[in-house]
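Every protein chain but one is kept in place in this view of the complex.
Residue numbering begins at 1 within each chain, and the chains themselves are lettered A and B in the order written.
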Amino acid sequence: MRGRDILVMAVCLAMAAGLFWAAGAQLDYINAQRHQMGLVVNEPLENAPPSLAFATVAMGAFRGLVVDILWMRADKLKEEGQFFDAKQLAEWITTLQPRFAAVWEFHAWNMAYNISVAIPASQPEQRWRWVRNGYELLRDRGIPINPRSVQLYRELARIFQHKLGGVSDDAHKYYKLQLAEAIGPLLGSEDNRLSADDNAFYDALIAMPTEWARIAGDPNVAPFIEALQAVGEPFTGEQKFVQNYLALRRNTARFPQAAFDVVDRFRGTAALQRFDLFAKAYELRNTWKLEPVRMKEVSREYGPIDFSDPNVHLPLDWRHPDSHAIYWALKGLSVARENKDPDTQRYETNTQRIVAHSLQNLFRYGKIMILNRPAEPPDREGPPDEAAAAIDKDVFLGPDLRMFSAYNKAILGIIAGYEDDRTTRESLENGHRNMLKNAVLSFYQAGLKGEALKIYNQLRQRYPMNEFRVSLEQFAVNRWREELESLGIHDAREQIAMLLTEGYYLYAIRDDNAAAGREQLAQQVYDHYNTTNEPEFRIDLPPMPVLRYFALGQFLNSGAYPEYVRVGLLNRIQVEKPDLYKQLEQTEVQLKQMQEQGTP
Amino acid sequence: MDYAIETISLTKVFSDWWGRAKAYAVDDLNLQIRYNEVYGLLGPNGSGKTTTIKMLLGLLHPTKGHALLLGGDGTDPKINRRIGFLPEESYLYRFLNARETLDFYGRLFGLAPNVRKMRTEALLEMVGLRAVASRPVGMYSKGMARRIGLAQALINDPDLLILDEPTTGLDPIGTRQIKDLILKLAERGKTILLCSHLLADVEDVCDRIAILYGGRIQAEGKVEELLQQSSRRQIVTSDISDEAVNRIRGILEAENAECEITSPMEKLETFFINTVVEAQQQARPTSGAVSTTQIGEFLMAEKSQAGILDKLVSASASDDKPVEPPVTQRIQPSEVPAPEPDRNLLGELTRSAPVAATEQVGPAQPSPSEVAEPEDRKVRQGVLDALTGKTPASTTDRPHEEPKDEEAGHG
Partner (left out) sequence: MGRIWAVAVNTIRQALRMKIAVIFIVLLLVLLPALGLTATGDGTLKGRLQTFVSYGLSLTSLLLCLLTIIVSVYTVTSDIEQRQIYTVATKPIRRYQLLLGKLVGVVVLNIALVTLFAGIVYGVVVFLPGFYDASEGTLRQIDNEFYTARAGLVPAAPDVDEEVAALYNRLERTGQLREAYPTLPPEQILRELTLRKQLEKRAAGVGDGLVWEFQNVRPLDPDQSIFIRFKYDVAVEPPNGLIYGRWQIGDMRQVRYGMNFKTPIWPEDRADPVRTFREIEVPARVIAADGYLAVGFLNVPANSTTVIFPLEDGLEILYKADTFTSNFIRGTLLILFRLIFLACLGLLAASFLSFPVAILFCLVIFFTGTVSGFVLESFEQLSASAWQVYSYTIGALVRLLPQFDKYNPTAFLVPGRLIAWSLLGRVLLLMVCIQALLLLVLALIVFSFRELAKIVV
């Protein structure tokens, strides 16, 4: 018995030793695989708030398991269409795996896209809330924790560009409005001396100190700060002070009268001006995570050009989401370059594309016009501020032709990258050509004939084709007719009427230059039809004033435009152009007579 | 049918993992224990005593053979109802207090609530734990736990009492109590199976003993028969003069017999108890087992009260047959008038239930002891009342060594 026991034990020991050795021999291979697949993510967090660091460490080996469980739950809920838990789960997951960039990316995308879309378009505030959750997750938490992760910058840029800047979402106008309303007040100095279109404004922002201590110690500004602090709550602390100051300047009603008095007292003084600039720079930097220095650089590279001096780039309109998209895409690229990331080449190409797309958006819809809508009784429920904003304002988007230069340059840059790839280059060039053609028409329509000519010349030079042999005017008319015919509109009257209607609309929203351009083009089309040599195209057209009247009526009765806009136009005409108004009245009388007489 | 406990070729083999026999804990055991007998099962550690008991009660399955308890199977509830079992350690629920413990076990027996309550109080009084009745049992000392264990073994007034190492861990006073209790119960006609390896205790109480070793009975028989040294004689006298002693010595020397003349030794136990009692009359009692003083009183009070008790019992037992178990020699306590209050108490206790039923003793004759049927209340109460509070911690001891002046010593 004893001998047998000894034998059994010996065999077991030998086997154990053998297995241990075999396991140990595998270890190197396993480690290599781990590294290759990027599975080791248990690095400690530096600079993290204690609670976050604790949460990531406390679970030890179970952290991955818990994250998996949470993720599966999020997925399951999403499939069932339940989103009440999504934000909480996203927060937990990102808390537990903060260094895993894909986690941030996925959840930001999930919130901004899937969840927001699941909410009916009749509740834009809810949608906006989720879109905001998405990009704020990345911008305010994901990127500060993972500043070296390029994909997060790209995703952030994409959300701004595609979700906010694009037009595919039914509520995209609401998003743009909210963004504009949020950041608008920060752009431009308080005494309106420096507007957001002025590069000097950004220089002034850059000149301001970055830390509170410096500004508080500035003898020029200190009196104002102290005076406001003396008012007491809520003007205490640093960030709180700044934010409340900015809120005070926007809407005095929410603050004690004493605060307003302080501002009044300091109105026009250097102290107020300087502090105002400091506050705005501070807010941009800390809340929007936009660094004024970089903003200026981006604007200098890609900003709209001043037509009077084509070498000068004006600042980008930072109310527009695509400006943010460009900012973040470029920041991602610079990070990639700093990282000496092996994929930097690919990032550069991608960034180029993103920037080009954003520039296209800025070109096509970059002009933001916000009108106050007369108040309606609120029938929707949402957070008070946003609901109020939704009720009071409407946003209208129009092309920003100043962006053309930057946009064109970007496209050309991309085409240059495909020197050797003939098929791609050709298709790109086709697109470019169409773009230029449309641009010529747009500039012409907008009344910027000089610019239109420049582009037309570019077109002729680069793509020598027959259709570009004609004069600029002829070309514009041809283009316009082509566009309308492609929509199926062949009737001359309708074509002219459309131009005129658009013109009236632009008048109504106070884009007078563009309106004038439309009218001019309308006149040219009219002339073209009246004087054409091709008999089959000659059409009997009523006199221009009648067409104007007809178009005006079309505009005023069109349901495509909000009522107050249309009414606004009438009021405007009455006020600004009383003779036109009279003319219209006369024409109305004339038409009535004609009707009674039986002529159409 | 003949025997209270009978085992037939009872064997228990403990095998190891592979099914091979490792040890014979109990090897072909044939026990026969008669009714109304105090039987001692002795043996060194690991001789199979506890294993036998466990097999009797169904806690272990015998490998071979079988065991009969009161004519039936040890797991049958009908049989269990008449058995009281005190395991080697008092395995009690630590979170219950004494009262709740007894109440719980009482419920398991199916006793009616008022009976339970009465017996619980009576038993607590008897084992002297009434003062600490509300303390969780987990906080008891070993002796106190043992007492409660004993109480739960008695709560159903069993016919058969199986005690496994009853006196282990008790101080001499407690041991004395238990022994007296056993004797008293035997007097009442109970059968008691005792397991122990404290030989002195067993010697005093048992009628028959068996010595177990290696799972087999090595020796069995009545105590005196086994222990008697038939080749010698002992003569105990009262105080005599030295001259008488010399004369006796001369006679014996004439017979060519060896003789040794000394003063007989008092038992250490008795001496101990007396000393402690005296000391306690002067100082405060120790905590917990308050019973120390009480028992002392019992011991002292016994003589005056015993008469009442026995009277009562014999009165309630409308038997014509004298309660004379053949094996034991009991010393009839002298009759002493009881103090007034006690009779009232006793009367109160006995008033509620008619103590009418017959108390039949299991004699050595081969007739089964008939228990009074489900009318537990009537019979048992009476008998138990007799046991309560005035438990004759009887100094009536086993035979001969006890000098008769013992009785006159206290009071």
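Heads up, the rule we're going with is that contacts are C-beta pairs under 8 Å (C-beta built on N, C-alpha and C of every residue); 3 or more make two chains touch, one makes a residue touch a chain.
Since we're looking at a predicted model, the values are computed, not measured.
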Absent-chain contact - pick from A:N31, A:Q82 or A:N220: A:Q82
Positions on chain A contacted by the hidden chain, ascending: 72, 79-88, 114, 117-118, 120-121, 126, 129-130, 168-170, 380-381
Residue ranges of chain B at the interface with the undisplayed chain: 14, 22-23, 25, 46, 50-51, 54, 57-61, 74, 77-78, 80-81, 83, 85, 87, 89-93, 95-96, 100, 104-105, 107-110, 136, 149, 152
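Heads up, the rule we're going with is that only the chains that are shown with their structure count from here on.
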Approximate Å spacing (C-alpha centroids) for the pair chain A, chain B: 98
